[in-house]
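Note that one protein chain of the assembly has been removed; the remaining protein chains are unaltered in position.
Chain naming follows the written order as A, B and C, and within any one chain the residues start at number 1.
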Amino acid sequence: MQEKAFVSGYYLDDKDLVEGIRALQEKDIEIADVRTPFPVHGLDKVLKYRRSRLPRAGFVAGAFGAAIGFGFQAWVFTEAWPLNFGGKPFLSVPSFIPVTFELTVLMAAFALVFGFLISSKLGPGADNVIFDEEVTNDRFQILLEVSNGNSEQLQSELQSAGAEGVKHHDV
Amino acid sequence: MYVSPVREPLISGEKSYSKVTEDIYAPMTGKPGKLWFGGLTLALIALGFGLFSIFITVWDGIGTWGLDRTIGWGWGITNFVWWVGIGHAGTFISAILLLFRQKWRTSINRSAEAMTIFAVMCAGLFPLIHMGRLPLGFFIFPYPNTRDVWVNFNSPLLWDVFAISTYLTVSLLFWYMGLIPDIGTIRDRLKNGIQKKIYAFLSFGWTGSARHWARHESMSLILAGLAAPLVLSVHTIVSFDFATSVIPGWHTTIFPPYFVSGAVFSGFAMVLTLMIITRKAINLEDYITKAHLESMNKIIIATGSIVGIAYITELFIAWYSGVVYEQYAFVNRAFGPYWWAYWIMMTCNVITPQLFWIKKIRRSFAATFVISIFVNIGMWFERFVIIVTSLHRDFLPSSWSMYSPTWVEVGIYIGTFGLFFTLFFLFIRFFPVIAIAEVKSVLKTSSEKFIKKGK
Amino acid sequence: MYKSFEFTKKIKSFLIATIVIGAVLAVAGIAMNLDHTHRIWANVLLNGFFFTAIAMSAAFFVIVHVLGESGWHTSVQRIPEAMAMYVPIGGVFMLLVLVGMHDIYHWSHTEHLDEILLGKSAYLNPMFFSIRTVAYIIIWSLLVIWFRKTSLKTDTDANIKLFNRQRGIAGIFIVIFAVTSSTSAWDWIMSIDAHWFSTLFGWYIFVSTFVSAVAVVILLLFVLRRMGYMEHINDEHLHDLGKYLFGFSIFWAYLWVSQYLLIWYSNIPEETIYYVKRIQDFEGLFYANVIINFLAPFLILMARGTKRKLNWLIAASIIVLLGHWVDMYLAIMPGAIGHPEFGILEIGMTVFVLGIFLFMFFRNFAKAPVVPENHPYFKESFDYDNIR
């Protein structure tokens, strides 16, 4: 992230933000990032983000958890040491349901959370650049990456897109 | 998003986004009050007493409890189930209500989730210390060992191990993932210093990027989708502890859904009890309003009534079954030596929540506070009734006996309150009690300011 | 704005044809089974109960949304509302069952009962049973009609009081239904295996019929859309209905497992007898029931996309509906006739009752606007979306 520069513009209302984005999009200005204090409804569609692949990761991990959970129990009871508990069959399938289920959920949850953190580059000690501390309060910020020193041009674009305040940041 | 003007606003007062931040951040700033210090001290004393009682239990043996050859579980497991039950509200609120798009959850989900985690920690303590040989407790984990012994996957107690630990883990993840943006908010409010560094670390580098928000929402939704059956499964498995047996009063098929319903019932009651105090104590009256109260009380009526129907179903089917042991077990519950426990349970759980049919009562903080405590008491007695009265007179009358707790058992229970409140006091001091970002996201649809505008 | 449904001759005659074909097949089946009156009456009970319960569940669907202050459901609300109006007609079949009581309910032979059944006779006796049956039908019918009338009034009168009244009726409805849904399931179905008992049974049966009702709503929605109605229904609505079908199929499986696992685990003969009979004599069907009713909707509807595509939803709904018919079949037949029977009688009877059910639905659906436009939350139904 060295030698990079950004221009930011902020809005005080999510509606204005969306309108601003649309305005920039019409001019084919690439939006580096948008930062908001809360998830703005429909923003992902406006920004044309792909649907996250997290659900798929969750499904795969869940399926893995289920397979491991059931497989391990079945192995313990039929191969490793088949013990007779209360006359139940060794492969006592109904008994395996709870643990299988819990492992499914656990694995899926891990996949989701860690998938989210890793794909978003978040985590303990992550040191992401914060351009405006008010973003976590009430500002809706659009970030545009400066290339070839077009900072000022971008700033004016932002202003014309209704940004309440515009600023240049070097990283 | 359109919202009908008929709907009652959830957030009162003229709230802007920054006002929300300010209001919720306020209790974390400045010097904590005397009330806070006093409360924390009391909680720590209780915790200390609990630890001493646990020490006595482990040192001298379970004989220091009031159990006997007939009654193998008493207060310990009663408290376990009670705390687990309480630990169901948070995840229910954040998961199931999220799936059902109930906006009122946003004001209470954070603290309810925290309570869930604390309650589950209290609950988890009991299965550990009720073991006769705590130092060997690690035997319950299926780890490879030289004896080639694994564990018994038939045992509901083992399922409990998996269920409770999964539940605790997932709840913790869910809660923390929800906290990250708000910790980011706190971080950005703080001036430089060690505190800011800690919050920066804890915020995982949150930036509020739209991409992150999109993933965050997607993750939250699926986590909610997972947590919903997980909530069900936890108390279902707790109910299996009893229902898989052959003991009359324990073995009945309605237990799984009925336990879940009872858990949500008690969990909501506990959330109400605490939130009614907290909102006053730290000035969050605008965020936790009568609209919240009413919605929650509706769930109390629903779950309370389900529990009531389950009681009656059990009673009727016990008669209907024609099995002498079943019939006796229920007659004994109502008219045996522990009749008082049964009728406390019936009164508190079935009758008191029905008062919420009256609109005035379900919109009254004072009345709700009282009733929620009744419900907490009633649900404790429900577990006591199920565990002790079923065990104390089972199949062979020769072995029938009576149970009363010793000071050690009472001490441990008090200790869990200590633990719970210690954590809760720390929580309200160091973390935002209300999900800041989530409240902001519904501000336009649910706050007085915007609804009045008719927008 | 929203095209009102017209119960055209074409539809009418198609449905009448269906009813007639069903009736012919049913009569043929009855004629073939005159020496097996058990089977005839069991079929009356099976279809009579199944569709009545679906109608009641449809009513429950509306009621719960009313109480839950939901907005999205208003755009589909009239479908379950019209379905619910079948309750009085379905009740007729249940009254018929009273006639054939002795062929279904072993306990009704009061002259030779064993000790346990004698012990239950205060509850399980023909008189009390008939009183309860009649009471269920009358009370349910009244509730359903009362709600429907209030709902229809809103089409001409936008007074908010009417909605509050709906909420009031919903409250009464839910209290009564909470009790009667269980007791009716015990009476009509559980008591077929007269010695057997399970506290969960009532809830289990209710969830089974509730899922069926959701499937029927989806299917009817599809049919109506094919006929050019209900154009306002968007993906979000489908998504929500899909979630219901998905969620409650899992919930049904959860209850199935809860009941089975607990009985399997304790292995007490007085309880296992129920499953032993089903596993021994209905083995294929017994396992197919769980697998189909759980796995099919689970796998089909797990992904977000499938819930939003009508074709997938339809496929899942058809499987679920058939599956739960089989579920009811498995609940009733082993006790009533003892061994699997499937033929013209079953097909005919089902088609016949289904025809009547659909006929009643379309007739009632045609009587009112397809959406409650004056509902205060109605607009909300078009401005919301499901998180991706």
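Note that contacts are C-beta pairs under 8 Å (C-beta built on N, C-alpha and C of every residue); 3 or more make two chains touch, one makes a residue touch a chain.
To be clear about the criterion, contacts and distances are computed from a predicted model.
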Per UniProt record, name of the chain withheld from view ["Sugar ABC transporter permease YjfF", "Sarcosine oxidase subunit beta", "Fe-S-cluster-containing hydrogenase" or "NADH dehydrogenase"]: "Fe-S-cluster-containing hydrogenase"
Chains in view touching the one left out: A, B, C
Touch with the omitted chain, as defined above, among C:S266, C:N289 or C:S381: C:S266
Residue of B:Y17, B:F49 or B:W73 in touch with the missing chain, whole complex considered: B:W73
Per the touch definition above, residue among B:W104, B:Y199 or B:Y328 touching the missing chain: B:Y328
Touch list for chain C against the chain that is not drawn: 263-270, 272-273, 275-276, 279
Absent-chain interface as seen on chain B, which is shown: 58-63, 66-70, 72-73, 127, 130-137, 139-140, 149-152, 154-158, 161, 241, 244-247, 324-325, 328, 391, 393-402
Touch residues of chain A, complete complex, unshown partner: 83-89, 92
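Following the convention adopted for this analysis, only the chains that are shown with their structure count from here on.
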Chain contact topology (line, ring, star, complete or other): complete
A-C against A-B, pair bridged by the larger set of C-beta contacts: A-B
Rounded Å distance, chain B centre to chain C centre (Cα mean): 34
Whole-Å separation of chain centres (CA-atom averages), chain A against chain B: 29
Set of chain A residues in contact with two or more other chains: 44, 51-52, 55, 95
Sites on chain B at which at least two other chains make contact: 1, 154, 214, 217-218, 229, 240
Chain A contact footprint on chain B (complex, rising order): 1, 16-18, 21, 142, 148-154, 156, 158-159, 162-163, 166, 169-170, 173-174, 177, 180-181, 184-185, 187-189, 201-202, 204-219, 222-223, 226-227, 229-230, 233, 237, 240, 436-438, 440-441, 444
Chain A partner contacts - residues on chain C that touch it in the complex: 257, 260-261, 264-265, 267, 302-304, 385, 388
Chain A to chain C touching residues, read off their complex: 42, 44, 51-52, 55, 59, 87, 94-95, 97
